[in-house]
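Take a look at the structure below.
Left out: one protein chain. Kept in place: all the others.
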Amino acid sequence: MSDKWLTSMKTEDPQSGYELAIKLSRMGVKYTQPSDEVRKKVRPAYAEDPTNLIASSQVIATNFQTIAAANNYWL
Amino acid sequence: MSDKWLTSMKTEDPQSGYELAIKLSRMGVKYTQPSDEVRKKVRPAYAEDPTNLIASSQVIATNFQTIAAANNYWL
Amino acid sequence: MSDKWLTSMKTEDPQSGYELAIKLSRMGVKYTQPSDEVRKKVRPAYAEDPTNLIASSQVIATNFQTIAAANNYWL
Amino acid sequence: MSDKWLTSMKTEDPQSGYELAIKLSRMGVKYTQPSDEVRKKVRPAYAEDPTNLIASSQVIATNFQTIAAANNYWL
Amino acid sequence: MSDKWLTSMKTEDPQSGYELAIKLSRMGVKYTQPSDEVRKKVRPAYAEDPTNLIASSQVIATNFQTIAAANNYWL
Partner (left out) sequence: MSDKWLTSMKTEDPQSGYELAIKLSRMGVKYTQPSDEVRKKVRPAYAEDPTNLIASSQVIATNFQTIAAANNYWL
């Protein structure tokens, strides 16, 4: 993946930080499965399955810990 | 999602912090599956399944770590 | 949930801290599934299933990290 | 559970710390399923199942993080 | 595994750090299953399965926490 998608850990406020955590979580899926076509195909299977929805929220929570620390918790 | 739902990491006490962690956990699901209709449809499947209930508590625990650190553990 | 169940992160010793971590873990389930009746119904399914027992211990471990940090590891 | 099983987070060296992390992990299961009989019954199911063995090692790893921090990494 | 594949935790910027986290995550799989042939065989099974894709992103998120801390969050 050659383009720049993560140039800074800093965000303006907690909510933008949470949204950056979502981006990181999605990029983890994208690097593992680079095919747009395959990802599109499996998307309904996880976005309508409760176990996968909770697991997605878990990945976001983990990335949010990192982003929050990088922003000194927006204090 | 255009509205503001996370303006501050600070909470008055640990319990409000725990409740904010719950909100973060739910938003992770909501961003992944934005359709209110689909989320409503799958909700019974996870709120009555023990594995999913425990997994939900795991996501909350992870977000609570972040909120607790942001509040310096309410010391 | 209107009553106060988490007024302080401080505990007298590590074991009480571990027990508070258990309480946090259970509250995560309770907020997700507020019905006492449903929780009672699914309880045997997770308390007798090894995967769910290990997952419960995982949630407790995560919450114990937070409680331990809040108590400066009872040093 | 009335008896004292966790009086200190301090251990002499990293290996004893790892063993304390194992104890914490088992206590998480015990508090969730207090019946010795039931735990004995399900034990083969998890100690011979690779997914459960890996999950057990995950719980231990999480508790070991806490114990290691409490011991300032035995530096 | 005799060759050097991890000589430094330092990366130039967050994105290279994220990519190093991906490398760490893959090495965890490689050490557990050293056979190139077997890994190649199982790859489609996880790169097309949503649960495994999310789990992969979870491992990356965990390793990214470590890399980010090692780089003082690229501040």
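The letters A, B, C, D and E name the chains in turn, as written, and every chain counts its residues from 1.
In the analysis below, contacts are C-beta pairs under 8 Å (C-beta built on N, C-alpha and C of every residue); 3 or more make two chains touch, one makes a residue touch a chain.
What you are looking at is a predicted structure, and each value in this text was computed from that prediction instead of being measured.
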Option from D:27, D:42 or D:60 whose C-beta touches the chain left out: D:60
Interface residues of chain D (partner: the chain not displayed): 13-15, 18-19, 22, 46-51, 53-58, 60-62, 64-65, 68-69, 73-75
Touching residues on chain E - with respect to the absent chain: 4-9, 24-29, 31-33, 38-39, 41-43, 45-46, 49, 51-52, 55-56, 58-59, 62-63, 65-66, 69-70
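As a working rule, only the chains that are shown with their structure count from here on.
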Mean-CA-position distance for chain D and chain B (Å): 27
For chain C, residues that touch 2 or more chains besides their own: 46, 49, 51, 55-56, 58, 62, 65, 69
